[in-house]
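Moving on, here comes chain A:
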Amino acid sequence: MINLAIFIAVVMFLGAIWTVLTEDVFKAIVIFGIVSLMSSVMFLLMQAPDVAITEAAIGSGITTALFIFTYKKMEERKDER
Partner candidate 1 sequence: MIELLLVPLITTLVLAFFIRYKRITWTLFLAANGFVLYKLYSIYGIWNLSYKVDTAYKILGAELTLGVSNNPIGWYFAFFSALITLLISLFSIGFNKNSRSNVSVIWMLIIFSNLGIFFAQDWVTFFMMWELMGWTSFFAITNGKDKALDGAKYYLALSLFGAALMLIAISVLAQYTGTFQIFASAYGLLQIINSSTKLGIGILLLFLTTFLIKSAIFPFYMWPQKVYSEGPEDYITFMSSVMIKYGIYPMAIFIVPVVGSADLPMILNTGNVLQYTIGYLGAISAILGTILAIFQTDMKKLFAYSSVANMGYILLGFSSMTIVGFEGSLFHVVNHMILKAAIFLTLAAVVFRTGESEMHKLGGLVYRMPLTFMTFLLGIIAAAGIPPLNGFGSKWMIIQALMSKRMVVFAIAMIFASTGAFMYLFRALASIFLGQLPDRYKDVKEVPPTMAIPMFIMMVIMLLTGVVPGVVMKPLTSALKAVGYNVEVASWTTLEGSLKNSVIDLKIVFYMFVAGVIISALMYFFGNKSEKVPQNDNYTAGEYPEEWGVDADRFNYSYAFYQPFKEMFEPLLESVSIDGFFASIGRNFEFLSSTIQGLFKRGEGAVLLFSIGVLLLILGGLII
Partner candidate 2 sequence: MKDEKSLFINIVALLILSFMAFYIYKVSIDTGSGIKITDSITPKMRVADKYLNKNVLNENSTYKFSQTAEDTSANIVTSVVVDYRLFDTTLEVIVLFVTILGFGFVIPKDKRRVKMPSVILYRWAPILMILMLMIGGYMFINGHLSPGGGFPAGAIISTAVLIGVLAGRKTVNHKTLKVVEAVAGISIFAIGIASFFIKGVFFQNFITGDRIGDLFSGGLIPVFYGLIAFKVAAELSNIYFEFYEEC
Partner candidate 3 sequence: MNSIVFLVVIPLIAAFLSLFLEKLNKLAMYIVTLFNLIFSITVLMSGNIPFNVAIGGWRAPFGINFVVTDITIYFLLLVNIAALISITVVNNIKEYQFYSFYFVLLAATNGMVLTGDMFNFYLFTELSTFAIAGLVAYKRDRLSTGAALKFLILSSTASLFSLASIGLIYKTLGTLNFADIALKLSKLNQASYNLILILFLSSMLVELKIFPFNLWVVKSYEGSITSVNMFTHGMLGTAGIYGAIRILLIVFPNMYSTNISKVLIILSVFTVLIGEVGALKEKNLVKILAFSSMAQMGVFMFGIALGSFESIKGALYIVVSNYLAKLVMFLVTKQYSNAVESKNYIDMKGLGRKYPILAISFTIAALSLMGMPFFAGFWGKFSIVVSALALGKLSTIGIAILLIASVVEGVYYLRISHTFFAEKDVNSVNISRVYSLIPFVLAAIILAIGIYPNFIEQILWNVIDEIKNAPDKYINIILSLK
């Protein structure tokens, strides 16, 4: 268990750093989604299934979707110009 937790923590940390440092916004969004999903696993490990489900559905799912929609819309506008 603890090894899994450490593994996920490290992955999340690296993912977060990648998200922050990368130039490509789309990449950042996708990796953020992954980090968010990882965090929901962490919630599960913390015996918080309610939070885990909510995080997976809302924090990871819908938020990422929102980011992607926005990104696409902004790109669309760029194309039009």
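Just so it is clear, a residue touches a chain if its C-beta (ideal position, glycine included) is under 8 Å from a C-beta of that chain, and two chains touch if they have at least 3 such contacts; residues count from 1.
Picked so that all candidates are chains of the complex that A comes from, given by their letters.
This structure is a prediction, so every number in the text was calculated from the model and none was measured.
Enquirer: Here chain A stands alone, and the other chains of its complex are listed as 1, 2 or 3; which of them touches it?
Expert: 2
Enquirer: Touching residues of chain A toward candidate 2 in the complex: what are they?
Expert: Going by the criterion above, the answer is residues 48-54, 56-58, 61-62, 65-66, 69, 73, 76.
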